[in-house]
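For reference, the structure I am asking about is given below.
With one protein chain held back, the other chains of the complex are shown just where they sit.
To keep things simple, chains are lettered A and B as they appear, and every chain counts its residues starting from 1.
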Amino acid sequence: MNSRISYDVIGFALFAGVILFGVPAILGYDAFELSTFSRYLSLAIVSMALALSWGTAGLLNLGQAATFGMGSYAMAMHLKLKASGESLPDFMGWNNVDTLPWLWVPFQSLTFTLLAGFLIPAGVGGLIAVFMFRARIAGVFVAIITLAFLVAFQLLVINQQGFTGGQNGLTGLAPLEIFGWVVDIYSVSFYYLVSACLLVALTLGLYLTHSKFGLVLRAIREDPERTRYFGYNVASYETLIFCISAALAGWAGMLYALVLEFASPTYMSVSFSLAIVIWCAVGGRESVLAAAIGAILVNLAEGRLSDVFVEGWHLILGVMFLLVVMFMPRGIYGLIVDAGRALKRQGSRAETVEYNPPDALLSQNRES
Amino acid sequence: MKRRDFLGRVGAAGTMGLTGALSVPALLSGSRHAYAAGDDIPIGVLFSLTGAVAVVEHTLHDAALMAIAEINADGGVHGKQLRPIVEDPASDPATYADRARRLMIRDKCVSVFGSYTSSSRQAVLPIAEQRNNLYWYPTLYEGRECSRNIMYGGALANQQQDILIPWLIENFGKKFYMIGNNYVYPKEENNYCRILLNELGGEVVHEEYVPMGHSDFSSVINRIRAEQPDVIFSTLVGDSDVAFSRQYHAAELNPDKMPIVSLTRSEVEVKAIGGEAAAGHFSSAPYFMGHESPENERFVENYRSRYGGDQVTHFVSEAAYFQIYQFKAALEKLDPDNITPIGIRDAAMGMTMKAPQGEILIDDNLHTHLWPKVAQWQADGQAKVILQSEERVTPKPYAAYPGQECTGEGLVKA
């Protein structure tokens, strides 16, 4: 266990170094490239949030995009109110809404918005979790319930055009202002803001997975029944990790709305939710750090591929996902772990492998 | 680990590695040259080639590229070739925003041509305004926008409905049934239609919106049967329009008594609906493929010889095509060594041009003066123009909002 911690710490330090110094240097502090990369970094947060619930506790949340969307709308609502000044947001007038809806009023305050950006998703995630886990719903049913919730929530947001901007989402936003600093998304300081958020989120994630809490979650992933017999309240653990994961997703959503300068219901689409799952799988769901790297790599690849192959980039991506799922079930992380172990074995051939990879168990725990 | 397993993994890793290698040169490329400083003029082409909207947007992409090729074959502008930089935003607003940045900031395009949906235009808008670039938007839209960085080539509510609604009331009756997809364009058009109906004494018997991509219209058709309206006023788009019309036809509702009058249906949708099911219904738009003018004959002929005899042109692809020519005409007025997006915009204001639909004019508010037409669909999939505006119609993006006007100085509130 200890050696795993030290590997993760080294990995994290390397990652932080690359993100903080390497990337800006390679990109030549170019405004466009940095803002594009900040987009990838904000997506890395939502990917690592999924790794917390899926990789650690085995709860596949296909509704991650819903909580992500809530965060982005929270931020966009604040910025929209700021852009509108004294008057109502423009789209409300067009939809015959005369007074500011009560839901919008508190978002005039920046403090409230920043808190709401992760408290509301956490609350909603918590409610869904309590609803599901009290009934001991597990496996594919978690995926289906969260998926149905996502579809319904997106329909609702699109339908309430007068309050949410409908299909167009919230556009025409003011720039964010914190303590007198006006955020310019094309600046190096904004890049560092997003990287700092990602690194904080990763630290939290690493701490959680290596704490006793994380150990119990892994136990739940392997066998919820047995964990229950040991006296752990499985539902509470599951609910808590769901809340944390939702809060981080909301946080990522806030940054995403800043980077793209609008909030759109497509952030809550089924395909976006599945994309998050894929980033997580490519990186490796067992490690939050790997999941974050997966999101960055896939998005980077998508960006570059679409630059080179305008017609075929979607096809190439599909083939890539398929290959990863088939041949690298544990993602890039698994590949590195295996390679590391193979190297070790080369060094001391006589030694037997003492460490059993958790996923080997995971793959067999389907009832037979 | 099994050997075969390992080989497979290495293969997959190789694919990833290849991708990585591809990305390195692009990663390092950094910023490129200034606006049009080289031998050619970079322009962005931003229409979805994949995803749900690709059905329509690929035709816009084709029309725009054809115009660019024609201009280049003709010697370009000021002896410089136009260099189209094509991106695929995959029908997703976030991708639109990302690709628009690439075109406007990294590639230093002097203009970007793109978008079919309102949501994608709004995703590009903040970048165009912030970078003071120019975005040419060929689609009909809901109005209520007055950006100084977007050139609007499509029809507005007043250009689609002013001649249409009185004619419908006279010929079919006063009971309107409104059906649209659930987003801003249908709602705004219906808003404007209600204003006209109030003036003319018409009434709305039912107004409803279905989710985007909705494809089972049994309930809607039952309701229509129960209400017996005189006109089905449709703002359904894409798949929904196709599914609705086919099911309407299958239910044997009679277009002579209850025609579907669409603001969005073009030759593209009719091709998918089938001429038989579309026949007898109406559309209102500034352009139809069968319009008779020398400009249009050339446009249709070139388009078909380039992309195939079964392809169709329609009112959005016409705009995607003529906007490239408007752009070229504006460029010609500028000093070739000093081309900027804002210079192009200012040169384009007040400019007239012979487009396939007739002579059009760019208003100071950057919208376009167009020639509204109402046409009835025929069994061969073509539209027969029944009614044509006698004069070119001024675009009024705030027609439904008295006291607000979009002018060359931006939005003015009285």
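Following the convention adopted for this analysis, contacts are C-beta pairs under 8 Å (C-beta built on N, C-alpha and C of every residue); 3 or more make two chains touch, one makes a residue touch a chain.
Here, contacts and distances are computed from a predicted model.
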Protein name, per the UniProt record, of whichever chain is missing from view ("Oxidoreductase", "Phosphoribosylformylglycinamidine synthase subunit PurS", "Secreted protein" or "Urea ABC transporter permease subunit UrtB"): "Urea ABC transporter permease subunit UrtB"
Contacting the left-out chain in the complete assembly, out of A:116, A:145 or A:268: A:145
Option touching the unshown chain, where A:44, A:116 or A:132 are the choices: A:132
Per the touch definition above, residue among A:116, A:281 or A:337 touching the missing chain: A:281
Absent-chain interface as seen on subunit B, which is shown: 49-52, 54-55, 58, 182, 208-211, 213-216, 218-223, 225-226, 238-239, 242-243, 246-247, 250-252, 268-269, 271-274
Absent-chain interface as seen on subunit A, which is shown: 60, 131-132, 135, 137, 139-141, 143-145, 147-149, 151-152, 155-156, 158-159, 270-271, 274, 277-278, 281, 311-312, 314-315, 317-319, 321-322, 325-326, 329, 363-364, 366, 368
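The working rule: only the chains that are shown with their structure count from here on.
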Averaged-CA centre spacing for the pair subunit B and subunit A, given as whole angstrom: 34
Complex interface listing, subunit B residues touching subunit A: 1, 5, 8-9, 11-13, 15-16, 19-20, 22-23, 26-28, 30-31, 49-50, 86-88, 90, 92-94, 97-99, 101-102, 105-106, 118-119, 122-123, 125-127, 144, 182-184, 187-188, 191, 211-212
Parts of subunit A lying in touch with subunit B, wherever the complex brings them together: 26-28, 30-33, 35-36, 39, 91, 94-95, 155, 158-159, 161, 166-169, 171-173, 186, 260-262, 264, 266-267, 297, 300-301, 303-308, 310-311, 313-314, 319-320, 323-324, 326-328, 332, 335, 338, 342
